[in-house]
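Quick notes on the structure that follows.
All protein chains but one are shown at their positions in the complex.
Right after this comes chain A.
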Amino acid sequence: MALVKVKNLSRVFDVSKPWLNRVIERRSKAFLTAVSEVDFDVEPRSTYALVGESGSGKSTIGKMLVGLLKPTSGVVEIEGIDLASETDAAKIDAIRSDIQMIFQDPYASLNPRWRVKDIIVEPVASRGGNTEGLSERLLEQVGLSVQDAGKFPHEFSGGQRQRICIARALASEPNLIVCDEPTSALDVSVQAQVLNLMSDLKDDFGLTYVLISHDLTVVRHMADKIGVLYLGRLVEEAAPEDLFETPKHPYTQMLLEAAPQMDGFGREVLPPEGEIPDPITPPSGCAFHPRCPIAQDVCKRDRPAMRQINGIRVACHLAE
């Protein structure tokens, strides 16, 4: 059974101006649909990656998975329990400690006035658990030394701080860790260290990752399954081999073509046309149709449903 089931998930933000401005300027309310009718499942002990450009809703989905945001509509089920509608407090409590998150910026996500050992045991201590020897054990597991327990975050480099964040995420022995751009703030060589650590821990603890990233090379290396987002909609979902070898959706094709390649010396890329449209007034039908090279009338009219093609899910009228 899938560990995480996301069904028809949507999130709308109210981005209206204050009411007085609306009255004076005769504007109506404005709503931004950050996530729109997204469906996917995450299998236990796998890595599910969400990729997309800025404004594609990947971080919003991540926050809804861990319960930092409430869905406007749709359901997030973790181990069969929907945190938003479940009434049994004991069940909610049990699930909550199974979910942890790692954020992008290791400088902003550690309290500068706390010692590392207090930061790491916080998820356990706040629930009244036994924290004896916990921080020391976790520090060794993420490749830091026991002597680091008494230090403050400013004494560490970016990569080491991200290790501390990972140690904190592991403290409550979670099943699911949502990683929001865990290596985007890090240099290539440090990124390699952190990604290797994440792979090792996944094997050791039987973890499930939801990996949010804009970096296609990282996603290709880490993921078992990749979901591509565009303007809050899931446009394609496939295993990395399939996605990179035979991308079905025109947006995925454009993204892969545009991404700089390390062996693309002097490659003449025909740069993609246009930019991501304004999510407050998204295009009709398929959100990608204004930039799509093969768009037809049906694409402007109807929003494509998710279809299965040879084990690949794609939301495009014309993909085959």
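By definition in this document, a residue touches a chain if its C-beta (ideal position, glycine included) is under 8 Å from a C-beta of that chain, and two chains touch if they have at least 3 such contacts; residues count from 1.
Here is the rule we go by: contacts and distances are computed from a predicted model.
Look at the chain that isn't drawn here: its UniProt entry, checked against "Transport permease protein", "ATP phosphoribosyltransferase", "ABC transporter ATP-binding protein" or "NADP oxidoreductase", names it "ABC transporter ATP-binding protein".
Only one of A:259, A:280 or A:298 touches the absent chain when the whole complex is considered: A:259. In the complete complex, the hidden chain is touched by one of A:22, A:96 or A:220, namely A:220.
Set against the missing chain, the residues A:28, A:87, A:130 or A:189 yield one that touches it, A:189. Of A:44, A:129, A:272 or A:290, it is A:272 that touches the chain left out of the display. Contact between chain A and the absent chain runs through residues 53-54, 157-159, 187-193, 195-196, 199, 214, 216-218, 220-221, 254-255, 258-267, 269, 271-272, 275-276.
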